[in-house]
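For this view, one protein chain was removed and the others were kept in their places.
Chain naming follows the written order as A and B, and within any one chain the residues start at number 1.
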Amino acid sequence: MMAYPDNTKIISILASISIVLGFLENLFPLPIPFIRLGISNIPIVIGVYLIKELRFLLLLGGIKSLITAIFSTGFIFRLIIAFPSILVAILFMFYYHKATKNYSSAISTSVIGSVVNITMQFIIIKLVIIKHLAFLKILPYFILAAILTGAIVGLISNNILNKRG
Amino acid sequence: MPNMQKLSLFLILIILFGCNESFTTKPFFSMGTLVEITVSEKDKTEIENIKSEIERLSEFVKEETNKINVAGKNEKVVVDKRFIALLKKGGYFHDISQGRFDITIHTIMKLYGFPEGPYKVPSRSTLDQFSSYIGFENLIINENFVIKKSDFTIDMGAYAKGWIVDEAINFMKSRSIKNGIVNAGGDLYCLGDKNGDGWKIGIQHPDDKEKVISVLKLVNKAVVTSGDYERFFIENGKKYIHIFDAKKKETADNYKSISVIADSVEMADGLSTVYFLLNPQEIRSLCDKLKTPVLIYHLNGNIEKLCGWEKFEVN
Partner (left out) sequence: MKSIKPFDIIVILFIFGITIYLMKTENEAIKKAYIIIDEKKYPLNLDQNGIIDLKIYGKNMKVEVKDKKAHIIESDCRDKICIHMGYVKDCGDTAICLPNKTAIVIECEKNRYDGISR
């Protein structure tokens, strides 16, 4: 049970950094709606490398999306979309990292997380919120954007992880 | 645990592509037009039944109409109750158009050769003679019979097709078909949805049938377009279209096309003709009252969207 206090420490630090970064990012919106760089995801990607247990990782994602949602307008709306998306994204990142540990870096892990996240958001919006709107067609464009932002986030995360030693 | 990864990917793929039902469309000729029925692959076997239902109803309207048209003045004509309801609907459209819409206008329209052709402009004296017969008030409607007070003929082509489509949709519902389209030459009803999404309907451009002027997403709604471009002829520089104003007793080339969204095809069908006979102000106040979105394509090419048409549009 030695791992327990260690993980909680890491989670609380990463979650708080992630939430702060999320707010900072919301202060400076990009010209294109719905597309954000996603710097708040840097701590999540780092978490995938630091935390070895999936449940703690999911806890990190859950805390992040819950608190960000509480302090933003349209709480339920954001929670319904963000909460499951981030958990599924973390699931993908975790197993991808586990399976390809020696042959991949945080860059592709982050890209996978980012692409899965946006795809999940689309699916949830389509299934739950706007049924009568054919906008799955624009998903590929968002995926392309997600590859780019995911790679940037991954690159930053990778540098931080490498500096650590 | 790598199995879990595969499983979640598989689940996402299923959500994305798996639950889409495929639809099939069958065309056939009926009601003097090309009818297209779209149903899901599993309801395909019902198409034949829907088709014979449409043909039966089409024959019914034709026969009952004919009974009235061949009857003499003051003769008691017994017709089916459902047909009485259809005639009364004609009275409703007559009222809301302040008498401009009138099913007895067929009396002079047939002199021009409408609807089948060959077309010609009748002589003034013939027109004057037949014009005096026109008037919905000359048709006395009782519970199960009608009496003609003058020698007119009727045609309910302006909305009977819509009624038949509505009946076909009711038939489909009784066969527990939940999703589909019945499109009778552009008068169509969208039943249910298409894989959770609305049916995508284009409104044809009056001058260029390769273009559309509006794209709609419809669920359980009817849309009908009346235009001046499908049945018409030109003589001595004047365009004679298949829509006639019963008050002026002449052709009414007021717009290029008018499309109406309503809850039933009968309503959308009749209203598209009624609106065609009204001026834009009158259309605005009437569609507001009836809550039926309208798209007007003016003769000069301007497009006007009224009473919430935009709410049904996509892109």
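The criterion applied here is as follows: a residue touches a chain if its C-beta (ideal position, glycine included) is under 8 Å from a C-beta of that chain, and two chains touch if they have at least 3 such contacts.
Here the structure is a predicted model, which means the values were calculated and not measured.
Of B:Gly32, B:Gly196 or B:Pro280, it is B:Gly32 that touches the chain left out of the display.
By the touch rule set out above, subunit B reaches the unshown chain at residues 23, 25, 27-29, 32-34, 36, 38, 116-118, 181, 183, 185-188, 190, 194, 199-204, 209-210, 212, 215, 223-225, 227, 230-231, 259.
Residue-level contact of subunit A with the missing chain is found at 96, 100, 102-105, 107-108, 111-112, 115, 137, 140-141, 143-144, 147, 151, 154-155, 158-159, 162.
Methods note: only the chains that are shown with their structure count from here on.
Rounded to whole angstrom, the centroid-to-centroid distance between subunit A and subunit B, based on C-alpha atoms, equals 52 Å.
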